[in-house]
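Note that one protein chain of the assembly has been removed; the remaining protein chains are unaltered in position.
The first chain written gets the first letter, and so on, giving A and B; residue counts start at 1 in each chain.
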Amino acid sequence: MSAPTTTPRTKRQAKAALGPYGRAGSIVNDLDDRLGIAKGGRVFLDKIFPDHWSFMLGEISLYSFVVLLATGVFLSLYFVPSASQVVYHCAATATNCYHPLNGQRVSEAFSSTVNISFGVRGGLLVRQMHHWSADIFTGSIIVHMARIFFTGAFRKPRELNWIIGVTMLTLAIFEGFIGYSLPDDLISGTGLRIGYSIAESIPLVGTYLVTFLWGGQFPGTGIIIPRFYLIHVLIIPLVLLGLIGAHLTLLVAQKHTQFAGEGRTETNVVGSPMFPTFMAKTTGFLFMVTAACALLGAFAQINPIWQFGSYDASKISYAVQPDWYMGWLDGALRIMPSWEWTGWGYTIPFEVLLPAVVFPGLIFTIAGIWPAMERRMTGDVMLHNLLDRPRDRPKRTAAGAAMLALLFTLFAASSTDVLANFFHISLNEVLWFFRIATIVVPVIVAALAYQICLEMQGVHGIGRRKRAVVVRRSADGEYSTVASDPRPDDERTEMDPEPVPERIDVEPLVGGAVAASNGAPSPTGVRQVTR
Amino acid sequence: MPGPHHPSRPTRRHRVFLPGALLSVATLGGLALFFPGTGAEGATTTTTTTPAATPAPATTPTTSPNNTPASSLKPTAKGSTCGTVNLKGVSNVYNTGNPNNSTFKHCSGGHIVSYGSGAITYTNPPTSQAQAGKLLFDQTCSSCHGSQANGVGPNGQASIGPNLQGVGTATVDFWITTGRMPAVNVKAIEAERKPPVLTNAQALQVAAYINSLDPAVPAVPTPHLNAADVSDGADLFSLNCAACHTITGAGDALAFGTNAPTLNNKRVTPQQIAEAIRIGPANMPRFSGNLSDAQVRDVVAYVTQNIQHPVNPGGAGLGGVGPVAEGFVALLLGVGGLALICFWIGERS
Partner (left out) sequence: MSDDQHEPTRTKVPMPIAAFDDPHLGDAARNPQRVEAIVGGIFVLAIIFIAGFGAAYWQNWDPWILGGTIGAGLFLLGFGLTAWGKYLMPQGPFVEERHVLASSTEERDLMSAALVERTAVVVKRRKLLGGLFALGAGIFGIVALFPLLRSLGPVPGDTLALTNWRKGTRLVDSNGRPVHLETLVVGGIMTVYPRGMVNTDEGQATDQTVLIRVQRTDFTTVPGRETWAPAGYVAYSKACTHLGCPVGLYEQELELLVCPCHQSMFNVRNGAVPQFGPAPRPLPQLPLTFDANGYLAAQAGYDQPVGPGYWTRSNTT
């Protein structure tokens, strides 16, 4: 439809001159003249997204990252990234500050964070939303990663996406650790002290690493706070944004995987269209993720740093754990026996190196190279667009379950004191329990998972409603079973997938739906398929 | 048999029930687990032998070096002489619980009635109450601590409970008013706080009796909180107390089955806090010369104000145990809840 050549004189003529698609059409034309977006744009709008619920877990990560960015910008307007000491002032009659800190020497970072919490309107809510969404961000990454792992979505051609994902997980964990260390409070400062010592323990380069980063022997010149601020606010978010972009681009280019089922093959994608359906659902989900962060930020207090006080390297609180995504490292540190080696004038603190440097390095390396390892172990180099059910790959499922069990056991091991207190058991006994559990639990879980997979494979129709079995007893006392008649909802009805039509008739959708509500079969082109 | 009465597809109820049940369980479980109350209350069940803590026999007070703190005024001793007092439990730093080195001291009939400073007044119950106290002691305490309260049993062997002679009235008052004594489980490594058996008045009577056997200090402290510096208290708390009791006063398990009790319990009174600081009960260290009365008062004020009534503008406190509880909430409620929403949005095939 070309633009009119005569200048319109009346409103009606102007409207008519726009063509049958009105203003939207003229915008499309203008953009297409300049950017050539019409053809690709339509392909994009027709894009099909498979609908399985577990495919949305990655969206939780994406949208909580958006919340992190938005709330982070707000916080960065008020936070002062400086470790210089100031005296915190809070007059007795003031309501926008925390009185028990009055007169104490605190760092500016801490003071500005307390100010955000008490003195900035909406500041505490945004601060808490930021922290809750960080926990949700890493949590959903793990859950999403587990889904990818257990369904084999990391296989060819998606190995690169998997590696990008593992990298993003590592970055997310560092980002969170650095982020909650910025306020320089007693508890996060203790975590930084521990981080310093862990880095220091690395042979040869450890001491250089830490004096370089911190600016000297702990706590250094205080420059660690502004450096961490820069890393947290600029460097890692930029890298993450780039990686997210790459992650999504690969997803769009390679298309999403899907489970096997009616009409689903290795060479197609079945689901709902991008516009309007998927966009509506995903935008709605964005709001719901934001809402979840807001509700948690409203009703559940997190990281009340004013109760902890500013960091002082000679003060300590009991019952300190890092945030949950670092908990597995803390647990590993606690259960590790004290193996330090000294010889020839050198010291290697294995009790620090092994749990805090070697072990996580091993875990992330195994995670990163898993696609290659699995290719080698199974000999499967085919391209896969259909997903496995976890039960169809019992060894992989058992390995993944064992890994998750190990990480969870270590996470639980980081709360030995809390558990000992809660269950009234001796702290020492709890620790020994975890030393043993760390080895035993993953093995048991792997064996169990393997067995369960095998059993579920053997059972047909598991998860579906089973046909009732009628037991008959003959006059002689013999028992026999007879399958009952199928119930009406034992039959699954599903439509044959059809390509997205190029033009649609809007009327039946918005007006004619009433006619269809009496159960009449859907209009042209679609068949019912009875299983 | 089965007729075609079932609906032709799963109803909405089914789709809501399971996710809703899961979410409710997760929420209730999470809330129940992590709301305040994770302190070590109630009877403990661990059984570990304790090293018998027999106090050294009462000695005369040690002489102080020739540089007693500069500002030591002679305490005013009203009334008649004060008699001898077992001072082994206190230092001679001024205004740290020593009657001979406090701002004031009142005596009567050869006994210390009260002493202290503007921050804390230490008071002994009247000696006339000792008789009533002896009756109570014989009924409630002698079976473990010996009929003479000296840790000697009826046959001359060591009794289960330690020697109480020379512990001072503050000690007796603390253990009884917190309910730790009389002990229920004598084999437990530490007696736990529980509803007290004797009333406060009865506790003071028993204290009067014990004190009559071997008068000692510290006496029962009454902190005067009106002039307290809560900020100083917060600073001192984080340096001296948080290492065991946690920075939020939630309490936690210590080594070999011992524990530091929670301070969030509203039954913890200012008097008991001051007593605990000065006497160092069980495994708690004993703070004497290193904390002045004013400092103890500040700590007590901080605990009763901000520990027991924490400023939680951000919402539910989640038990004050920090990231462990927060992680559970984030994963179960946050990620779990959102995953349930995914379950609603998407397909299930």
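Note that in this section contacts are C-beta pairs under 8 Å (C-beta built on N, C-alpha and C of every residue); 3 or more make two chains touch, one makes a residue touch a chain.
If you're wondering where the values come from, they're calculated on a predicted model, not measured in any experiment.
Of the candidate positions A:100, A:139, A:179 or A:219, contact with the unshown chain belongs to A:219.
The chain not shown here is touched by just one of A:40, A:157 or A:361, and that residue is A:157.
Only one residue in the set B:93, B:176, B:191 or B:335 touches the chain that does not appear here, and it is B:93. Note on the undisplayed chain: of the listed residues A:42, A:193 or A:395, the one touching it is A:193.
By the touch definition given at the top, subunit B reaches the unshown chain through residues 9-12, 15, 50-51, 53, 56, 62, 64-67, 88-93, 239-240, 242-244, 254-256, 258, 280, 282-290, 313-315, 345, 347-348.
Methods note: only the chains that are shown with their structure count from here on.
Once the centre of each chain is set as its mean CA position, subunit A and subunit B turn out to be 42 Å apart. Across the interface of their complex, subunit B is touched by residues 51-57, 59-60, 98-104, 117-118, 124, 128, 132, 135-136, 139-140, 143, 186-187, 259, 261, 281, 285, 288-289, 292-293, 296-304, 306-309, 312, 314-325, 327, 411, 414-415, 417-418, 420-422, 424-428, 430, 468, 470, 484-485, 487-489 of subunit A.
Across the interface of their complex, subunit A is touched by residues 1-2, 4, 6-10, 38-40, 44-46, 48, 230-235, 238-239, 242-248, 250-257, 259-260, 302, 305-306, 310-318, 320-324, 326-331, 333-335, 337-339, 341-349 of subunit B.
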